[in-house]
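Heads up, one of the protein chains got dropped from this complex, but the rest are sitting where they should.
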Amino acid sequence: MNLEQHIRERLKKKPVLVMSHLICGYPSLDDNRQMLQIMHDAGVDLVEFQFPFSEPSADGPVFTRANQKALDAGTRVADCFELMAWASSKFSFMPVMMGYTNTVIQYGEDAFCQKIAACGGRALIIPDHPPEEDTQLLAAAKAHGLCVIMLMTPTNTDERLHTLGTKASGFVYGVARRGVTGAKTAFDTGVATCIDRYRHATSLPLAIGFGISSSDDVAFLKGRAEIAVVGTAFLTAWETSGPDAAKQLLAALT
Amino acid sequence: MNLEQHIRERLKKKPVLVMSHLICGYPSLDDNRQMLQIMHDAGVDLVEFQFPFSEPSADGPVFTRANQKALDAGTRVADCFELMAWASSKFSFMPVMMGYTNTVIQYGEDAFCQKIAACGGRALIIPDHPPEEDTQLLAAAKAHGLCVIMLMTPTNTDERLHTLGTKASGFVYGVARRGVTGAKTAFDTGVATCIDRYRHATSLPLAIGFGISSSDDVAFLKGRAEIAVVGTAFLTAWETSGPDAAKQLLAALT
Amino acid sequence: MWDIFAIEKNGYYGRYGGAYIPEILHTTIEELKSAFDQARRDPEFWHAYETLMGSYSCRPTPITHLENISRDLGGAQIYLKREDLNQTGAHKANNVFGQGLLMQRMGKNRVIAETGAGQHGVASATMAARMGFKCTIYMGADDVRRQRPNVFWMQQLGAEVITVEDGTRTLKDAINAAMRDWVGSMDHSHYVLGTACGPHPYPQMVSYFQSIIGKEARKQWETMFPGEQPTAVIACVGGGSNAMGLFQGFLDCDACKIIGAEAGGRGLEGHAHAARLAQHRGTEGIAHGYRTYFLQDEDGQMRDTHSVAAGLDYVGVSPILSYLSDIGRLQSEAPTDVEVIAALKKTIQREGIIPALESSHALAAAYRLAPTLPTSARLLVSLSGRGDKDIFTIADALHDPAWEDFITETAERYKKKR
Partner (left out) sequence: MWDIFAIEKNGYYGRYGGAYIPEILHTTIEELKSAFDQARRDPEFWHAYETLMGSYSCRPTPITHLENISRDLGGAQIYLKREDLNQTGAHKANNVFGQGLLMQRMGKNRVIAETGAGQHGVASATMAARMGFKCTIYMGADDVRRQRPNVFWMQQLGAEVITVEDGTRTLKDAINAAMRDWVGSMDHSHYVLGTACGPHPYPQMVSYFQSIIGKEARKQWETMFPGEQPTAVIACVGGGSNAMGLFQGFLDCDACKIIGAEAGGRGLEGHAHAARLAQHRGTEGIAHGYRTYFLQDEDGQMRDTHSVAAGLDYVGVSPILSYLSDIGRLQSEAPTDVEVIAALKKTIQREGIIPALESSHALAAAYRLAPTLPTSARLLVSLSGRGDKDIFTIADALHDPAWEDFITETAERYKKKR
């Protein structure tokens, strides 16, 4: 089954899937394993494994700091692969690689995609890689059965959304608002209009991210989108109140 | 008797007269009175009463500091007049006013000269006043029977020395070297040549100043000039070793 | 003249360039590209730009012959293109006012800028003050510390200076922070990138505005030495904007060498330098929105760099220069901090010109080269900025005790006052 089919399969059991997120190596690889267990236990459907990068220019302050600390602690790309492989072997959610272009091209687009596939990864989310840039990423991903997730954003024109839609596979990541990760989003008619526009441009499942932090937010997505992305909220709960709080947050969202 | 005649009179008794110097108000007016007594006792022939000025640009560091301290202590032009009047009434040397143009013109050239004459002063030495500048100084001095002492210097051309000679009265002040007051002068053939040139330009008595500090220096002047000017050496002796040392210095020179 | 637009293909120069940007900026960048394309095709625009730089700054800047040092070195005659005389003291003003004019065309009213040495920050804040824009400047915490006088002036100019505590707390982190701001504020804000780097069209656009240096210099040179090419033109290379600016005037002179001077720092053996092109120290990568040679480890993490000159202390380099380097047109040198300080001192003492530490790299390269050439040879060096801003760094480098006493006394005075 390809990623889209997998998602559709799961959607038969619940109206909105959840994609959670962690940064490999932050606070530590051990913590990551504990996080993954919690995500699994909460019934999370997809997990973004963010490969830390020294220049995380599309991330907000919380993730930026986490990227840096993961690197300061010595996290290597090999550790990220290993964590993903470990999770794939143990849990039933679908791992997704998230990170920056440079991480991929330094490893080599083809070798990287092969490795991700081997670690059980299903897709790549590379926020600084527009589909028209001339790396071998799209071809390599295809060759290894991975999806490159397209991001649709509030500032895109309809025409651009259409182009992105034609290039998308697996699912589409719809950005709920302007700005980087980490800030609160007001889920209102503005967001609803955005989602409508994304919906119009693709028939793939739609994940909505940036600022989801409550069950109300997820409820808002019901009937509008297929996947709720929980990023900063989870990490912030973990950092400020510990694993139990993070667990409760996920329980409320899933 | 005019100033020149007075000097010639005195020269009958000794080959080289001595002109000593003080800065009114430094270290204090009381000290000045004690200095004047010592000068009188040592048989000094002429005394320069320097009126302190805030911009003593022709003075060396020792006199500059003394000018400033005299002013800091509150010395006024009126105090200088008073000191000169007191000395004239008590001692037999010839007082000479020394100072800067601005002191004279602020008081008014005529009033100033009148006052100096009234205080027993015989001449003015104004180092920043070339004879051709257009103050009323020369006329006023003449009107009140005072001489304006011309300075001849090593850098003057023969022509210039001649001009200065024609404007001079009383005596001529020959500067022994380049530079300001206070530094040591090597009394050698260079100085001798200078004095010859001055001598050539005037038949008035010749005072030589700048750097005279020993009886050898005075001896050097014998037969070459009529007046030895003792300035910084006296003040330095006073400052560093007290009145007795200053007295001894004068004794050696006169 | 050599044409930067002719060598570009879809935002690439050979393998380098591109626009690796978050999708949310796609429209903004497209708007910028088309606004820039329209502007540069409008002859009025360049004219307005030249008029502005001629009345608000002192363009054309002169060319100065370093008579004494050329004589001392006994080789080539060295000439400086005097960007240090510009308003705000560096070539940075050119780019910034150019982008300011573009902002007016685009109807934007807020400036975002990153800065390393602070020169670009001061220039941006100046432009914003003059043109009536709001202004936010991102600056790494380490650079804030190193370049406090510039921070002070930016603030006086009315800019908000945001200290970036992320990463290595230097220029690259400021770039990331600026990018993050833009991603949320692009409706009204324009990101005034300070050098010929970043996503397309920035490398080209910044080079275009800086080409005023090379255009002027070429014209001046032809008047001074009709029919003769410089033996070499030399510029320091941080991101590459002053270099691109000067080089564009001479890239079509086939006898003229094109030399870039990168930061040799403590030497190229370790990692305490910022030489990306010299001795092929950099490796290809993608960050900050573009593909070029970066100083990075095997995982593609950017390395900590070092230079005595805050403005050269950067991991990437203009993609256009990477391309020129690949095709063998650009030669790169990397004088060390020690050589650079010596070049700085020599220039101050023999010629009365106080160069910025950045520009002193170009001078160091010229002083290396000149003695190997005949006295008939001529070098043209970009004096990209003045060194006043570097007083704290230079005083440190030269160990001036009187300066240290002065700072200590001033600190005591402040303490008493509090």
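In this document, chain identifiers A, B and C correspond to the written order of the chains, with residue numbering beginning at 1 in each.
The working rule: a residue touches a chain if its C-beta (ideal position, glycine included) is under 8 Å from a C-beta of that chain, and two chains touch if they have at least 3 such contacts.
Note that the structure is predicted; figures quoted are calculated from it, not measured.
Engineer: Missing chain touches which shown chains?
Structural biologist: In the entire complex, chains touched by the missing one are B, C.
Engineer: Looking at the full complex, which residue from C:T27, C:N68, C:Q104 or C:T283 touches the chain that isn't shown here?
Structural biologist: Only one of C:T27, C:N68, C:Q104 or C:T283 touches the chain omitted from view, namely C:N68.
Engineer: For a quick check of understanding: of B:S89, B:T155 or B:T240, which residue touches the chain that isn't displayed?
Structural biologist: Spelled out, the listed residue whose C-beta touches the missing chain is B:T155.
Engineer: Sort through B:P27, B:G43, B:G60 or B:G145 and give me the one touching the missing partner chain.
Structural biologist: For the chain that is not drawn, the touching residue is B:G60.
Engineer: To test your reading of the contact rule: which positions on chain B touch the chain that is missing from view?
Structural biologist: Touching the missing chain: residues 53-61, 64-65, 68, 71, 76-77, 100-103, 105-107, 127-130, 133-135, 150-157, 160, 164, 175, 178-180, 183.
Engineer: For review purposes, identify every residue of chain C that touches the missing chain, sorted by number.
Structural biologist: Touching the chain left out of view, chain C contributes residues 54-58, 61-65, 68, 82, 85-87, 89, 125-130, 132, 145, 148-149, 151-153, 155-158, 345, 348-354, 388-389, 391-392, 394-395, 398, 400, 402-404, 406-412, 414-415.
Keep this in mind: only the chains that are shown with their structure count from here on.
Engineer: Enumerate, in label order, the chains that touch chain A and chain B alike.
Structural biologist: Correct list: empty, since no chain touches both.
Engineer: Relative to chain B, which chain's C-alpha centre is the most remote?
Structural biologist: A
Engineer: Taking every chain's C-alpha mean, which one sits closest to the mean of all protein C-alpha atoms?
Structural biologist: C
Engineer: What is the distance in Å between the mean C-alpha positions of chain A and chain B?
Structural biologist: About 97 Å, centre to centre.
Engineer: Could you work out how far the Cα centre of chain A sits from that of chain C, in whole Å?
Structural biologist: Centre-to-centre distance between chain A and chain C: 37 Å.
Engineer: Check each residue of chain A and list the ones that touch at least two other chains.
Structural biologist: Not one residue in chain A touches at least two other chains.
Engineer: Which positions in chain C touch two or more other chains at once?
Structural biologist: Residues of chain C touching two or more partner chains: there are none.
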